[in-house]
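Every protein chain of the complex appears in place save one, which is left out.
Chain IDs A, B, C and D follow the sequence of writing; residue 1 opens each chain.
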Amino acid sequence: MSNSGLEFPAPVGGSHVAAVHDPFHGDLLEVSMGPHHPSTHGVFRMMVTLDGETIVKLKPVFGYLHRNHEKLGENTSYLASMPYTDRLDYLNSMTNNWAYALAVEKLAGQPVPERAEYLRVILAELTRLLNHVCLAGFLLQDTGASGTPLMYAFREREKILDLFESLSGSRMMCNYQRFGGCRVDASPEWLAGAKHITDNFGRFLDEYEELITGNEILMARTQGVGALSPELAISAGITGPMLRATGVDYDLRKVDAYGVYSRFNFRVPLGDHGDTYDRYMIRVLEMRESITILQQALRDLPAGPIMDPKAKIRGFRPKAGEAYGRIEGPKGEIGFYLISDGSPNPYRYRVRPPSFVNLTVLEDMCLGQTIADAVIILGSVDIVLGEVDR
Amino acid sequence: MTGLLIIALVTLVPAAVAMALRNVIHSALLLILSWAGIAAFYFWAGAEFLAFSQVLVYVGAISMVVLFAVLLTRHTRTDGGVAPDTLGRALAGLLIGGAVLGVLFGAVLSTPLPIGSKPAAAVTVHGLGVELMERHTIALLVVGVLLTVALLGAVVLAASDSRSGPEDAR
Amino acid sequence: METLEQIRDRLLARFPGAEVTLVTNPGAAAQHSLSLGLAHAAAMALFLRDDAELKLDYCSNVTGVDWPEKEIIESTKVSVPDPAGGPAKIVEQKTKRIQPGSLEVVYHLYSMAKKHGPVIIRLRTANRTDRANVPSLTPVWRSCEFQEREVFDLFGVKFDGHPDLRRILMWDEFTAHPMRKDYVEPDDYEWEPTPHGTVLDKAKAHYPPSALVAAAPAAPAHGAPTHAAPAPKEAPKP
Amino acid sequence: MNAMPGIFAAATGADSLLERWPILFRDTVAGFFPAPLQWLVGSLISILAIVAIFGGVFAALTLLERKMLGRVQNRPGPNRTGPFGLLQPIADGIKMLTKEDIVPRSADHLLHFLAPVALLAFSILTFAVIPFGRNLVPLELDAAVLYFFAAGAATELAIFMAGWASRNKFSLLAAMRALAQLISYELPLLLSFVPIIMLAGTLSMTGIIDQQAGWNFGFIPKWYIFTPWGFAAFAIFLVAALAESNRSPFDLPEAESELIAGHLTEYSGFKYALFFMAEYFGMIALSGMAITLFLGGWRAPLPFLEFIPSYLWFGAKLLGLLLLFIWIRGTFPRLRMDQLTRLAWKFLVPLALFNLGTAAFWSLTSGWSGPLQLARWGVAIALVVVPFVLLGRGLSRGVAPRTYRFA
Partner (left out) sequence: MLGSGLLQGLKVTAKNIAGSFHDPERLVTVEYPEQKTKLPENYRNFPFLVSENATDPMGTLRCVACQICEKECPPQCIYIEKSKDKKPDAAGKMQVYPAVFDIDTSVCMSCQICVEVCPFEAIKMDQVFEIATTDRFNALLLDRNQLAKPNSYYHQIHPTEAAEVDGRLLAERKAAEEKAKAAAAAAAAKAAAAAAAPKPVATPTATAGAPGAVAATVSVAKPATPPAAAPVSATPPAAAPAASPAQNAPASDGKAAP
């Protein structure tokens, strides 16, 4: 039963170029980049067909890190899935926890106290800083700068991870949010530490931009590479900085205004070429916006309980029903879709990962570019395999 | 004399072996070795400038052209020697070879070679330059213009290549 | 944004033959959804995307849900006239009904242009075995391409019209569909020092009972556990 | 300090003991041998000296590079093997020697073995003409500069042999790419030193260094780098030298973005180390050449510093240039292949050709004096900067920092 005359929207890059054997150009070179490759950010493989240097066909292959996170979610209680969400996008465990907690609170109609909402915003923005700093470092590593920008990025990341460790107990596997609030209250010293880091993060960013943004070699390598059109981005469900780099104004913090984001005034940067350079610059500008949010949140963090008194940790049985909660993670929209049938285990537990959906257009961006560009384009998409494969 | 003998051997033997080898790449490399032999001969004769030019031009650049040409034609392993088809062709081959050999020997024997142990005057680069500039200025200028035009042509080709060439990434 | 009822009525008006039913969500989130009939699903999806009022141009999430056969016992109160002319007695009759199982695909649609949503549409397959296909919405929203392949891989819902329907997470030779409720795990048991609960049953299936007794000694006070654990490769320790 | 003025007084000037000891040493050692052999023994000594000293410099350079990169990246660099990591080169050496040397079965064994040997031989040959000190010139050649580039030209041959002999499609592809890079940067390298030959009037190294003797206004040395065209030629020479020795912005053959490690894929163990030794020797040789042509060889920068022996000045300048190479490696990302060749053919070659004109203008107007001197400098500087800006704008047409709007 084929669809009634629906033509398949030809992607901008014309992904269906026939891999023709051209006598003069010689035969096409079929290369498998990955799963064990220095610049694929984890176990990810790209079956690339090369005509000399230019890419003719590129099929991403993943599933090497597939642990069936969703089946696990359906066989354990709601609380037991929380530590597993740290392992989804293992760079940003705080935002994963918040997305899951938000979905379950929506499912059970669970109120959250003021102080916990502010703490969640502070930790989410710190995670956004951490993720974007990591991306800038990895992108430069892919273009060949021998580790210097990556080391500067990791120096800043370590400061934020120390904050997470002194708050939640573990650097990356925080398991910090609960349904109806947070687990540990932030001590005054911790808040002072967070304020100190936020204040001179701007200084680091200026030095970093001085090293990178004006660099002609980087501009030559990334401008015009892997361009993505806004229409294709919207149709392919791209979210996060990659979407805003194409000029589409869609940031869940403004659209859904979940949590207490409506109380902070911050701006959403938009690019207009949608190429790799824009994606890098959008993330740098977003880091600056996150700093302003953090300063506002730290300034007017209210006192009060961090956990809703009526919230139950054990024996949590939400009424039957379903809910889809989503937040603006550093990589894009991360959402949890839960169907509950009243039992302590969720009936259906679904994670909507941003990296997995953002990879849909990888081939369209890489066609016609050289193999050295494909590495950078993949880097600019910013994928984490824990989240792609679940 | 022994030096000259060694240099002659280094020049001629690789050239001969190069012809007999089956692998074209090996024979190309041996050819380059014999060019180096010629450079050694210039050294022996005291013309350092000429020797360095020989090495720079032949071993440096023209060897690359030869190797690229061999690679682009891509059938590096010729299988089986090339036997002459008919007896007539073999005879004709021998005849022409003998004739060329006769002419060469005639020329070598008939030219009055200066016999004596007077070493050639030590020519400095400055001297070479002055010689070239005074007596052969016109020839030098023509060659100079020719080379510059070739060079500029290459640059223009490279410049125009990006617009039309499909290969060059945008 | 207009309410789901208005959308349903406009859809019914637009596509007379289609069945569009409203599915209410009892939970606190109150995110109700529309269940579309398969015949006009693709056309209705295209309408939802291109309609000036709705402009749902962003399909955020595609999920598969498995509803296996369920035995529903309905107890209905029936008044049985007393043959002896007495007052009619209320008798509880239990009727046992097998609700046919089906696989369901849920789409969460948002509008980036008008910044509203979610409109949730559900497509149900006829049954869970042979007729488990649903028209693919990849031609309408390109973001469904990978997510529909994942639903096919983990649930076994065949999408008609999908440009490249292959397994995306599992390896290609894998036959079963792991996210179904009736999925049986392969029996690749690996030795665990403290088998308890479901792991213990598996351990019993794999190792003779004598080995398990040694594995979990009952004696309360003992030194370092010298497990005579017959680990597959390891020689038992003294 | 006052106990030693005597030695210092005696030690200043060109004929001090610190300057003449190499000659004395060579004559005393050669003295033990019969006359015809003395020339041979003399050159053997200089060969041994070069190989020993620059072998040590190579080892120290590997450690210096890793330490400097560490310092750039906020970490101390290797400091586990010996104090401050000083035994690291020995550790690397042992590792390289003990690693198994795998030769692919289908490889062309003779060429596979010959490639690193040839590459190293050619790069050491170039050391024969570099004047390391006043009396430390291994070989006094009339056409020394031409000899330097003749010896350097054969490295492409060795890289081709390495790529071809490995019988591996990727290494051949990468070898072809390395050849394209070397050939397209050979031209700017040669063109950048032609103006110096024009003005110095000689091809011999010592001649060029003598031309750069003396100081203007008492303290600015008459080195060629302090002339407008000289500075432009030095910049072009530096960029081309970076590309010739496969260093950072141009290290395409061994880049991980390429398919595999270029023509070095099928090499391991000591042959792999030989390739790296050859690369470092190439870098040292090109730096030595840059020092001789542009920075006045072993001349002291200031008149009152003359008492320090000349070879120490050469060492200091060499260290400076090597640190610059390492500094550049720690900072820049890599260029893409087509951008690499476009930079050479459309930017460096035209710029170098234009520089010939500037140098010609400079030498013709050497007679001007007084106010004309200023005009001479002004025109020369304009002749250098204007083409640079025009060609630069052409090169980076589509590339510029962007401004972003906020929703």
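Some observations on this one:
Operating definition for what follows: a residue touches a chain if its C-beta (ideal position, glycine included) is under 8 Å from a C-beta of that chain, and two chains touch if they have at least 3 such contacts.
This one's a predicted model, so the numbers in the text were calculated from it and none came from an experiment.
The chain not shown here is in contact, across the full complex, with A, C, D.
From the options D:327, D:361 or D:404, the residue with contact to the unseen chain in the full assembly is D:327.
Of the listed positions A:44, A:84, A:118 or A:179, the one in contact with the omitted chain in the full complex is A:84. The chain not displayed touches chain A at residues 76-77, 79-84, 148, 152, 155, 158, 162, 165-170, 173, 175, 183-184, 207, 210-217, 219, 313-314. The chain not displayed touches chain C at residues 191-194, 196-197, 199, 216-218, 220-221, 223-227, 229, 231, 234, 237. Residues touching the missing chain, restricted to chain D, are 68, 71-76, 79, 327-328, 330-332, 388-389, 392-393, 395-396, 401 (touch as defined at the top).
As a working rule, only the chains that are shown with their structure count from here on.
A comparison of the A-C and B-D interfaces places the larger number of contacting C-beta pairs at A-C. Farthest chain from chain B (centres taken as the mean of C-alpha atoms): C.
Computed centre separation for the pair chain B/chain D is 30 angstrom, with centres defined by C-alpha atoms. Between the CA-based centres of chain B and chain C the separation comes to 78 Å, rounded to the whole angstrom. The set of chain B residues touching two or more other chains comprises 169. Shared interface positions of chain A, i.e. residues touching 2 or more other chains, are given as 53, 224, 370, 373.
For chain C in complex with chain A, the residues that touch the partner chain are 25-29, 31, 42-43, 46, 57-61, 63, 65-66, 106, 108, 112, 115, 118, 120, 135-136, 138-147, 150, 154, 160-161, 163, 167-171, 178-179, 183. Put simply, chain A touches chain D in their complex at residues 29, 31, 38-39, 53, 140, 142-148, 151-152, 155, 211, 213-221, 223-224, 249, 251, 254, 267-273, 277-278, 281-282, 285, 370-373, 375-376. Residues of chain A that touch chain C in their complex: 1-4, 6-9, 11, 62-63, 66, 68, 70-71, 106-109, 232, 234-239, 248, 250, 255, 318-326, 333, 335, 337, 339-340, 348, 350, 352, 356-357, 359-361, 389-390.
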